[in-house]
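For this view, one protein chain was removed and the others were kept in their places.
Take a look at chain A:
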Amino acid sequence: MEQQDLQCSMQAVEQSCAALHVSDPGIRSSAEATLLAFRKSPHPFYACQYILENSQVATAKFLAAATIQEAAIREWTLISPEEKSRLRSYCLQYVMARVETSEGYILSKILSVVAALLKRGWLEYTQAEKASFLEEVEQAVAGRHGLAAQRFGISLLEALVSEFSLSTASPMGLPAEFHDKCRASLEAGYLQKFYAWAFDASVMVASKALEGQGENQESAICTIAIRLMTQILNWEFRGKLAVLGKSRASTLSSSPASRKSSEQLQLWHDLLVSPAKVTWILNFYEHIHQKGNAWLDLPLSVVVRQLIVLMCSLNGSIFPTDGAGTQEQHLQRLLNCIISWIDPPEYVISAVLAGTSESEMLDGCRALLAIATLCSPSSFDQLLLSFRQTGTLSLLSSLTCGIIKASCVRESEEPSWTYEALEVLLETWTVILQPADLSQKVPLPPSGIEAASAVFQTFVEFEMKLSESSALDEDDADDMAAFSDEAREDRLSAVALIARTVPSVSLSLLTMLVSKCFSEIRQSLGSETTTRCLEQLHWLTILSGHVLADPGEGETPTVPESILAVSAEPATHPAVSLSFALIDVAQQSLDATFRTTLSPRMMEAIVWFFGRWVETYLMPDHAGRGPSSTPSGHEGQGVSVGVLFDGRNALNAAFGKDGGGPAVLEILVRVALTSLTAWRGEQVLQEYVSSRLLPALVRRRNVCVQLLSMGSWQELATVFARQDQMLLSLSDSVQRALSGCLCRSAQGLANADAANHYVKDLLMPMAASLAEFSGRKDLATFSQQPNVIHQVSCVLERLRGAARETIPRTQKAIFEVGVSIMKPLLVFMEIYKNQPSVVYLLLKYVVVWVDAEVVFLEPKDTTTVFNFCVQLLSVYSAHNIGKVSVSTSRSLQNEAQTEKYKDLRALLQLLTNLSSKDLFDFALHADENPDVAQVVYLGLNIITPLISADLLKYPKLCRQYFTLLMHMLEVYPEKVAKISPEGFSQIIGTLEFGLRQQDVEVVNMTLSALGALGVFQYQALCKGDDGLGAQSRTSGGDDVLSHFLKLLMHFLLFEDYSNDLVEPAADALLPLILCNTALFEKLKQELVQRHQDVESQERVSTAFHSLSRGIEIASTIDRSIRRKFRSNLFVFLNDLRGFLRTR
């Protein structure tokens, strides 16, 4: 290229780079286009070099470097080997020559270009080529060519390691296999060398690096050398070498290690854990440490500490199998150094508070965590005892306490170092107390017990102070959901774990504090002190909940082992005392005068606590049975059985069925009732009652039995059934949940008759009032009154809640209630056509009701239900199709859209639920159950005009729609064929839309639907029937199925899709081909003709031949043909896709 041309292209690039910062979008986009074109231009190497050498614009240079990499990889096969090596050495020389300049990021970009070039050719180079190149690098790293070269050599290695690592590799347009081979090659052959070189380099420059202020050349070299070492330790080792890295802890597989890999292991061992090497690193840091605060945050110090922390987590077969002796020594050696970062805690923390950098202390915490992950609690404790009086656990304890105290001092809200340190330390405790592998759980040594109780006490003390001081804070925005807040939850669970190791101490402390707070509240009625105490009591309640019980989340939680193991008289058992302290609070809250002193927030905590507590402690199912076998590795299992019994007996006496259980239950039901009625408008509290406490009460049958015999439960049910204004003012979700819980408690009744009777008593009054409303003469005006709308909505919500909790035992009652309101519902559907919210509730109720009942229905009842649904759908469609509503406000318009969307989803759900009926009754022949087809037909007619491409962009709706469509086409293709032409073309349009979706599941369903359509048509053709008939030719003259055949072939050969889709695509393609073999032949010819050379033509037609092998003569589509075709298609795509797509 001429000098002038080069100059020109440089100017163009420079100008475009400058134009990127111009505000005018037009100029910017044309600049972007120029730059893109430059990057894509063929063979741009000389232009790039010219820019690199002559340009003054940094971005232009950076772009030139990136272009070299992109172009070289793109044109790799076209470039001669000489050119490749010329490019590589050009880059290296460029960097060497400019290593002193300040444009570091351009140089490191060029180094990564070199790394990428090397990797691209890695599998092509001979061993000797690689060796000679790397030898040069080694020379440089060893410092033979001066400091600049040394620095650049290490940087090159860094670039190489990151390029070869899978997660940071740059894209090359090559299969994953290539990347993996490169990775494996580097891992097996070179990483070790790199590590050794880096280590030697840092040793070499270390003493100079420590001179001065840490800003000299040597210090920089040392930093990157050690950074390279940490990078290598972070490498994701695979296979036999999967021995390094954070707590991965995988050991060698049992197969005898090959000689080579065991040699490698030995080498790694020497490099990483041999005393000399480790001691050198630790001593090196010791020197830095002594330099004082100014050095702590230098890059060099940070990176050395990182390396040390990483070394703490070395594990696995890198240590010889000598009963962990070597590993213990290794950890001791490390801990000996790390200890100076965190010990003595008071001194270190006060230094940090006074302004010393906290980074060293934080790294110390992280190292403790890493070590704790690898040790059993007692060996963790022992580590420090070898050279000190106290064990590691007491150090951990005093460090944790110190941090907790320090967070008191600091006022700022944002996550501070104390926060972070506490996170890490609590995680350390968790790891010690609850290892991931429960079989490795061993009891704490005695010193640990002490340590844990100190931490718990300090934590409680600190939080009490915090609650006291924050009680009067006004900003409550993020406190609202305080105990659903994940971070807080994690912290409390960790603290609860600590508390459970010392149950006697922790539970007594909590009991004492709860009683103290509560008596203070009672004495100081209505002052600021009350608020302070309330906040403290609130916090104590939440913590007690965490310590005493685990969240159930669908499983039945059991009493924590350590609490069970406390042996005491029923009256003095710490868990019993704490529970009763809180039951006392709950009981007092029932008092109307005292209630005014309490706050909604306090009640929320109480209700939350009992929601959790009930499942674990109240009238447990297993009362009287011995302890079930636990997976724990309790050493003295035989001894502890008797002890376990003791705790259980105490708890049973206090809360069992024959003990104090019923009395406690009575209080809790009263608390629930009062919370719902006496705390008007406190929605959060009411949500907690209806979604936590009540569900917990009705979850177990034996509790339900008790509930139903109680006056308070009867009272709740009566107030509910009477539609008392008290309960009508609850919000909608509370209505649903409350109604569901009341119905669910029917499981406690002895037989189905009683249960049905109970549910009917509960729901019939409401059904009756709906019927009464619908029969009024002045319905038209009466129904539009807001209070009536409110009541109707409430009743619908309650019925829906009840239907959702249908159990076999109450199914009949729920069904009868539903039948009794069918007529009223139709009336309401009509009368409330202009109240979309009521229409939606109505639809939702029917959806849930049908879903709950459909499995149980007898043919006679099925007819009733289906007729009702048909009527409902016709009323709905009469009022909602073709109506245009426009509002002045955009947001109101959007709301209206959302309402339509929700209605549509409800309708789709309803149809899917209905059509699932024949899945349950598949034994019946379709002819005996004609209603399903009728409903489906009508449903499709209603739904299809409402569905639009815009609406299908909502993923939930999209899935539901295609689920329904697939089902209908599979089961009732003949019905679908009879739908109106507009409806049919709408369905076809959505099928095409579905094929282009990203969601694999949607595409899958679309393919199934297509297949069903194809099979239907093919069978009709075979029988000589009309099949789709005129429908199939509606879309622009072209046969619909041929259209899909073309579309599907194109999709399979030329588009991106998941491999999981090949099978469903095969099932869809087969009938389409069989329907129109002529077209298939034509498509084949088209593809063959695309190629000029005979060989390629041959290849394509052979592939097509193999695709249709064995299926030409198929007259029916049975399973064996399908299977055959599936495997044919796999072969076909394997042969052809890669070949056709690369063109």
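Operating definition for what follows: a residue touches a chain if its C-beta (ideal position, glycine included) is under 8 Å from a C-beta of that chain, and two chains touch if they have at least 3 such contacts; residues count from 1.
Going forward, contacts and distances are computed from a predicted model.
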Protein name, per the UniProt record, of whichever chain is missing from view ("Regulator of G-protein signaling 9-like", "GPI-anchor transamidase", "AP-3 complex subunit delta-1" or "Eukaryotic translation initiation factor 5A"): "Eukaryotic translation initiation factor 5A"
Chain not shown: contacting residue from A:Thr279, A:Ser731, A:Ser985 or A:Ser1108: A:Ser731
Identified contact with the non-displayed chain, of A:Thr718, A:Gln785, A:Gln897 or A:Asn1134: A:Gln785
Chain not shown: contacting residue from A:Pro81, A:Gly212, A:Gly681 or A:Pro955: A:Gly681
Hidden partner chain, touching residue among A:Arg601, A:Lys760, A:Arg905 or A:Lys1084: A:Arg601
Touching residues on chain A - with respect to the absent chain: 470-474, 476-477, 479-480, 531, 534-535, 599-602, 680-684, 729-732, 781, 784-787, 790, 834, 836-837, 882-892, 895, 899
